Structures are given as C-alpha cells and as structure tokens.
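Before anything else, here's the structure in question.
The complex appears here minus one protein chain, its other protein chains still in place.
The block that comes next holds chain A.
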Amino acid sequence: MTDISHPGTAGRGIDRSRAIYWGVAALTTILVFGPITPIIFQAFLDKPLYDNTAVLTLGNFGRLFSEPGMAGIFFNTLYFGALTMVVAQVFGAVMAVLVGRTNLPGRKWLGEIFIWPLFVSNLVIAFGWFTMYGPSGFMTLAAKTYLGGAPWNLYTVTGMGIVAGLSQAPLTYLMCLAAVTKADPLLEDAARSTGAGPFRALFSVTIPMIRPAIIYSAVLNFVVGIEMLAIPLLFGGPSGIQTVTTFLYNAGINAAVRPEYGIVGAAAVILLVVVAFLVWLQGFLMKGAGRFVTVRGKASRPSTLDLGAWRWPAFLFVFAFAFLTIISIFGGIFMRSAVSFLTPLIPFWKVLTTANFEQVLGSATYVRSIVNSVLVATIGAAIGTFFILVIALVARRSDFKHSRALEYIALFPRALPGIIAGLGFFYAVIWLPGADVIRGTIAVLILAFMIRYIPVGFGAIAPALAQVGEELDRGARISGADWWTTMTRIIVPILKPALFSCYALLFIHFFKEYVTAAFLYQPGSEIIGTTMLQLVAQGDNGPVSALATIQVVITAAFVLLARRVMGARIYG
C-alpha cells in the first residue's frame, strides 16, 4: 500500500476550531455580562446611565435603605421565600415518596398530574388560585355558602407563601422522585434483612439517599420564591404588600413618571448578590453529596412499600393535594374562560359564554401576543438549542484552554433572576452602541430568554454528552477530521435525542416566560405573559382566563407532540 497525501496539505484554511472557541466564548461573555454590567453601573451612578454627567456614588444604597417601608419589603421577601421553600419541600418530598415507592392506588396518573404545573408559568397558576381561592373565588364562595366560612386569606404574606409553596411542590416532587426511584432497592432489602420493618427501612435508607435532592431543590425553591413576581403582584398588590421583585417591577414600570434609576439599580444589585450567594451555597452544599444521585444507578425496578391499611387514607391525602392545588386550579381557569361570571351559586350552564375568547381573538393586540409567543418559543428554542449545544461542545469536548471558565459564565444565569435579566437587557439595549436596533422587537426577547435559560438547556445536553465516550472524538480526529467536523459529523448525530429534549424544554420555558419580558416588550412585541400581566392589573379576568386557557392548550399540544413525535424527554 502506498501513502496518500496528508489531509492537512489539502488546505482547510486557518484553524477554524479555535475561531469557534473564541467566538463562542466572546459571545457568551457579552450576552451574560451585557445585561448585568449596566445594572451594576446604575446602582453606583447618581443619574441615569445614559446621562453623561453621571458620577459614581454610594448614595443609591443609602437612599434605598432610608426609603420608608424598605426594611419591610426585604423582610417580606425573605419570609415569603422561606415559607415557599418549606411548604414546597414538605409536600413535594412526601408526594415523591408516596408516588415513587409505595403501592398507593392511582400512583401512575397522580404522578402525571403532579408535573402539569411545571409546564405553565406561575402567572397562570397564580391567576388560577385567585380564581378559585381569592376573596370572591369559586372555592371561597362555595366554602362560605356550604361550610359557613372560608378560613383562608391569600392576601397576606403567609397566604402568599403557602400558595407559592404549594405551587412549587411539583419541582421538589420531580427532583425527589428521580432520587427516590433510582435509589438502589438492594440497600433497602439489606436493611430489612437486618431486621428493620418496611417503614423503618424506608426512613433509614431511602430518605437519606434523597437528601441531596431535597437540599438542592430547597435552595432552588427559596430562589424561586425570592424572585417570584406573579403571586406577590396578584395577592400582595391589592393589600399593599411588596417584595423586592414587585418593588422592582413597579418602580421600573413607573420609572418614566418617577425617575428612580439609582434605587432600582441598588435593589437589583442586592437581589442579584443574594441569589448569587444562594446558588453558590447550593453548589457548596451539593459538594460531596455524590453530585446528583439521580444520574447514576441501574434502571432496576425499585421495590414498592406495601402501605397496608394506610393505602386508602394515603390515597385520599394525595388526591386531595392534587385536586385542591392542581386540578382545581387548572379547572378554575378553564371554567372561568367559558363563563361570564364564575360562582358556585348560579348553575354553570346559565352563564356559559364564548365572549372571553371572542374578545381575545377579536383584538389585534391579543392575537399578536399569541403569535409572538409561538414565534419566540419556536424560533428562540431552535436558536437557543444551537447556541447551548456549541457552548456545551466547547466547554466539555474541546481543548480550549478556557473551557472551564466558559462553562462557569454560561451557567451564571442560574443566579440571574428574570426581573433582573429583563431590567438588564432593558438598560443594555439603550447602553450598548448599536443594540438599539433590536429594542422593542421579539429579537431582544429571544436573546434575553436564551441567556436566562442556558443552564436549563445545558442541563439537558451535558449529561447526554458525558455518555458519549471520548474515544469517538479521538477516533474521528485521528481519521483526519478537525474539531468542528468531528463535532458535527460524529458527536451531534449521536446527541440527537438530547437535542430534541433541549429544544422541548426551551420551548416550554420560552413560551411560559413573562417576568423577563415585562420591561422589554413594546407595542408590537407583546407576548401572552405580558398581555396577561397588563390585563390582570386592569382586573379584566375574562380575557386573562381565555389567554391562559389558550396558553395551556398550546403547551399541552406541544408536549404531546414533542413526546410522541420527537421522543423528547421532558420531566421524566
């Protein structure tokens, strides 16, 4: 056999792989720090960012703390976050163990119901709670009429915290379920063989194994609580209760009337620091906890614990939870959208109407917001998947010397609350030269959402990438392929299922997002979430419920399609 020409001499041009490494690293850095930098500047400037006469100052922080009611706002935020976390953890973990490890009747369909809330925004959920359990909600009126009183009041910080906790329980449920079902049943069997009863075995072996999942989701839910907008806005607004998020929202929206840039910047920086600390704490607590118990382990069928006589009482408990906090919430939204007036006192069919949908579909603005939402989700998720894929490939599968730094930067948005991402992008498009062209378009929404959800997409791709042996890359390299060819021809085709999952997750997140868009949309670039926010503020509950229903229906259709056709794995 004779030697054939070196592929290198064919002239593939200068090293394009390195160009891609640096290009992706630069783009990621600009996109992640682009919105944070102006906020930090603004926090330390005495005048608006774009005012050339502005000078550095610490005064904004002083003004922030001397603002009346500020201490209360911070206290509300922390209390609300903590309560959200505790309620979500208790219910989520209990449901996960009952559904994942016991012979609870109906555990299969109950488990399906538990993940519904993860597909929709907490704005929709909050509206559902308002419709059912608000002061003149369906359940509230029913309880008053038939039971003689409704002992709940959502318009307090405690009420809000419980609602937020119950609506976040599915997140805890999902993470603990993964841990609980992957836990090796042999260990439990071993405990039982040493004489422990089944409950004892469950508590002494299985529960400690899901501890990492509980710690992880606890911090996550605390963060979600702190940065949540919908529930404090809907329930705190009428009674004058504020959290940092609603403060930022109101101050930011009203900034045209009351120029409070400095204070807004200062509050945003404090929120950013707190969340960044929590995310760091999460990583710190997870260290040595076996990273994530969920990924390991064989797909062995976990043994189920026989509840015996407790089966039906347990079923009642779990079903009541699912019915009162999920089914009734979704049901309330659907019902509200189909009637002119939702009350248990008048028979349903007497108030049936299509007026809510007619109102939505008859308005160019509302229709446009639906179209925009679909566009942002379909196009944005595609661009996002591609961008995140390249980040993951450079961070995990290249010899780029800053690959670790790139991954840190790419994952930083975990610590970036939506409201701050929105505010930051709002500043950035004014501040960065040339960025003005995308102001008020859906392009800026796509960009902002994409940054915010890099970690979500990365989480879908990275584990799949880790499953692909490095020798496959090496084999391609030595066969004559440069890095980029190796990635596109060998690795990406193998990753296809994970890419579908990434696309589906991004689609769902982009489609339900509203907080990040609150400062960024303008007439013409509204999305369902921002339109709902506006309508909620006006008390226009009919069209809100119609929009929410449309959003849920489109999401459900997409999830079905993604699972059936693309085989995407979304939440289990």
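Methods note: contacts are C-beta pairs under 8 Å (C-beta built on N, C-alpha and C of every residue); 3 or more make two chains touch, one makes a residue touch a chain; residues count from 1.
Basically, contacts and distances are computed from a predicted model.
Of the names listed as "Iron(III) transport system ATP-binding protein", "NADH-quinone oxidoreductase subunit F", "Electron transfer flavoprotein subunit beta" or "Ferredoxin", the one that matches the UniProt record for the absent chain is "Iron(III) transport system ATP-binding protein".
Touching the missing chain, out of A:Pro208, A:Gly362, A:Gly469 or A:Gly567, is residue A:Gly469.
The hidden chain makes contact, of the residues A:Arg200, A:Arg404 or A:Arg489, with A:Arg489.
As for the chain not pictured, it touches chain A at residues 1-8, 10, 399, 469, 471-472, 474-482, 485, 489-490, 493-494.
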